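One protein chain omitted, others in place.
In order of appearance the chains are A, B and C, and numbering begins at 1 in each one.
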Amino acid sequence: MSATSEFKQLEIPENTFLDSNEMILNMGPQHPSTHGVLRVILKLDGEKVLGTECVIGYLHRGVEKIAENRTYVQFNPYVDRMDYVAAVSNGLGYCESVEKLINVEAPPRAQFLRVILAELNRLASHQVWLGTHALDIGAITPLFYTFRDREMVLAIFEKYCGARLTTHAFRIGGCIYEAYDGFEKDVIAYCDFVGPKIDEYESLLTGNRIWIQRTKGVGILNAADCKALGVTGPVLRAAGVKWDLRKAQPYAAYDQVEFDIPTAENGDTFDRYMVRIAEMRQSVQILRQAVEKLPAGPTMAKVPKVLKPPAGRIYHSIEAPKGELGYFIVSDGSTQPYRVRVRPPSFVNLQALDKMVRGALIADVVAVIGTLDIVLGEVDR
Amino acid sequence: MPDEKSELDKTPAKALSAAPAATTVSPTPPSPPTSPKPAPAAAKPAAPAAAPKPAPVAWESELVASLKRQYGTGIREASIYLTDEYLVVDKSIVFDVLTRMRDDEHFDYCVDVTAVHWPKREEQFDVVYILYSFAKNERVRIETTIKDGEKVRSAFSLWPTADWLEREVFDMFGIEFTEHPGLKRILLPEGWTGYPLRKDYGIRQQDQAWVKANIGIESGQ
Amino acid sequence: MSIAPLLRKIFLVDLIKGLSITFSYQGPKDCQTEQYPQERPQIADRFRGQPLMKLGENGETLCIGCNLCALACPENLITMKSDRDPVTKKKVMTTYVYDVSRCMFCGLCEEACPTQSLKLGTGYEMALYSREGMVLDREVLEHRTDPEPYDK
Partner (left out) sequence: MISHFLKFLSFQGTPGEYGSTLWATIYILVIFGVASVAVMLMTYLERKVLAHMQIRLGPMRVGPHGLLQPIADALKLLIKEDIVPEGADKFLFWMAPVAVMMTAFTGYLVIPFGRQHAVTNMNIGVLFMLGISSLGVLAVVMAGWSSNSKYALMGGLRSAAQMVSYEVAMGLAVVSVLMMTSLATGTGTMSMIGIVESQQQQGSWFIFKFFPVGLIAFAVFAIAMVAETNRAPFDLPEAESELTAGFHTEYSGFRWSLFFLGEYVAMIGVSSIAVTLWLGGWLRPFPNALGGASWDTAFSCAPGILFFGLAAGCFIGFARMPKKPSFKVQAIGLGVFGVVLGMIGAALLVPAVRVRVQDIFWFSAKVGVFMYLYIWYRGTFPRYRFDQLMRIGWKVLLPVSLAVLVLTALIGVRHELVAGLMGVTR
């Protein structure tokens, strides 16, 4: 929440006739399209953006400090509150990290359940992204269609673990909830349902000339910039880097399902849109395979009731819908983590905003914020 | 609905009663009955299944050997712990090592920069860099230790992503980075006193003066 | 540019495709709105909502005063006091306070409960006009009658 020190020296002098100056425009934290409480200070020349500065922290809750004061098990529900749109992925990353720390592996059934839920969540997250992104660009209707389809995912979550948004679906050592009766049927029904719906989003947007004009060539971020800025997830893949942690360093049961990593070439907003749409299709494919292969067996590994991991430190990361979500956990041998560091994809990706919007127009800033797919709960933690 | 017994009622109890009440870590990960998961690319040589507690084992590789040749005792430790490869290097050479990692070893992606506070040690802080190489699909952690008040050279010139990550470390731990383009608080408001992730900072503690001056309330708690 | 895309562009095919989708959704059967107080959502059995303490068949409490739920709670919102019964030498819960205002419905307490006495039920209409009402004691948890469902 730093002030505008960088722009402070740019005090606007007394206006004279036909004298033009740069304008500082404050966007947010109360603004319809900053996806929460992001504040962007724009330096403008007319409508053209000369520079930006992000001011974040309005939603800072000190998750990492909370972690140091909770036991490993107790901290689990808190991670759902970071990226609340993809709570399952957060929980998956945390549980896998602690499992790595205590050297326990979840049973195969749990692994597959995790894949199913994480992919459902990826679809839900992308649907929220698509709806809000389209809303930013001015199409208000896709939002309602995507939220309708997301509703089915939330219904499955509710039936599976009793909560819709902040699910707390996984526990350290596996999944504490057994799949309910008809779980597989529901997932397959959702797969059958959502396929045509993705086509529908596409026919509303993909071919639309306004959509193409608004997204093609906007907010270009090439592969080198992506790597330098640490940008991961669909943004990186849209720049042509075929890298997905699900393939590069498989976790859960991702090595037992087949899927492609969709990529694009230009790294502009349209490509990121196409990559995410393709990812949704891949997720549907993963879901079908995972349901088919879902093995029988226990869902929880043997984990002591009082968790005291040996002293040590590990880093583990997963492919969250927004990018690489990592947990760096330091244990001192007690029941509480000594330090938990969350490597949030939204936080790192948001850094690229300045690079992407320099020289663009105000309308593009909104489009780029949308295409980065940030969740302020995760940016600020 | 006291008489309605849903599955939820049974499952947790079953799972919990199956778990041993002991406080020690169960040493052997249960081997899955069907199709054991093939080891991922970075294999799991560490943490032998029989060992009661996983311990770091020495990390032998060409990279480590060449680094050791170049920096000698500057490389204090090179180990693998639970598949995580990490180096502990001296503060004086950490920037050089990072530069080398980026330029010669293709670690072109800086995953994270963070810190850990150990108030009882003389060198209070661990500064941790997590690097990843797309070409090698390999992740390396580079750690260094510094005293309170000591400065570290910023990795911004190597990876621009370090900008915000280092600002967050500064914000939360008060570790200063030299040659950083704009080192200031990022999550907390400017003018806040105290560094929340230090161990001597209480979980309910906050800058009362700031809160009073800027928000006009006595306390947020 | 070949002729077909050009024609498609001139005749606004892309725009008409979008228009036809929004047009086709106008029917009342596609409507997804749930008119809340009249139509009530289907709540899953596992839903984690209103906390309850279940009673045994004869109306006796199932709680054995083990305090595990209070220990499991990340928010420390459960306060329990127990005494040892002088006759049976068993622990007996004396007071039990559950502060729903801080609850995040994670379900760790019900998982910790060895007798399945504590449960997060399916009630979801928990809005109140006062914070004090959110602090539930044993009486409320055990004999909670669901409030009159909102129907206006």
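By definition in this document, a contact is a pair of C-beta atoms (placed from the backbone, for glycine too) under 8 Å apart; a residue touches a chain by one contact, two chains touch by 3 or more.
A quick note: this is a predicted structure, and the numbers were derived from the prediction, not measured.
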Contacts of the hidden chain among displayed chains: A, C
Touch criterion as defined above, residue of A:Leu38, A:Ile56 or A:Ala139 at the omitted chain: A:Ala139
Residue ranges of chain A at the interface with the undisplayed chain: 23, 25-26, 31-33, 47, 134-141, 143-145, 148, 204-205, 208, 210-211, 213-214, 361-366
Touching residues (missing chain, whole complex) on chain C: 15, 18-19, 21-23, 25-28, 30-33, 35, 38, 151-152
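By our rule, only the chains that are shown with their structure count from here on.
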Chain nearest the overall C-alpha centroid of the shown protein atoms: A
Centroid spacing, where centroids are CA-atom means, of chain A and chain C in whole angstrom: 25
Gap in Å, rounded to a whole number, between the CA centres of chain B and chain A: 21
Centroid distance [mean C-alpha coordinates] between chain C and chain B, Å: 35
Multi-chain contact residues (two or more partners), chain C: 45-46, 111
Two or more partner chains touched - positions in chain B: 7-8, 12, 16
In the complex, chain A residues that touch chain C: 70, 73-78, 81, 141, 144-145, 148, 151, 155, 158-163, 166, 168, 176-177, 180, 200, 203-205, 207-210
Residue numbers on chain B that touch chain A, as the complex places them: 7-8, 11-12, 15-16, 18-27, 29-30, 32-35, 37-38, 40-42, 47, 53-54, 56, 81-84, 108-112, 114, 116-117, 128, 130, 134, 137, 139, 141, 159-161, 163-165, 168, 172, 182, 184-190, 196-197, 199, 201, 203
Interfacial residue positions of chain A with respect to chain B in the complex: 1-3, 5-6, 56-57, 60, 62, 64-66, 68-69, 100-105, 107-108, 111, 162, 176-178, 180, 227-231, 241, 243, 248-251, 253, 255-256, 295, 297-306, 308-310, 312-315, 317, 324, 326, 328, 330, 338-339, 341, 343, 347-348, 350-351, 380-381
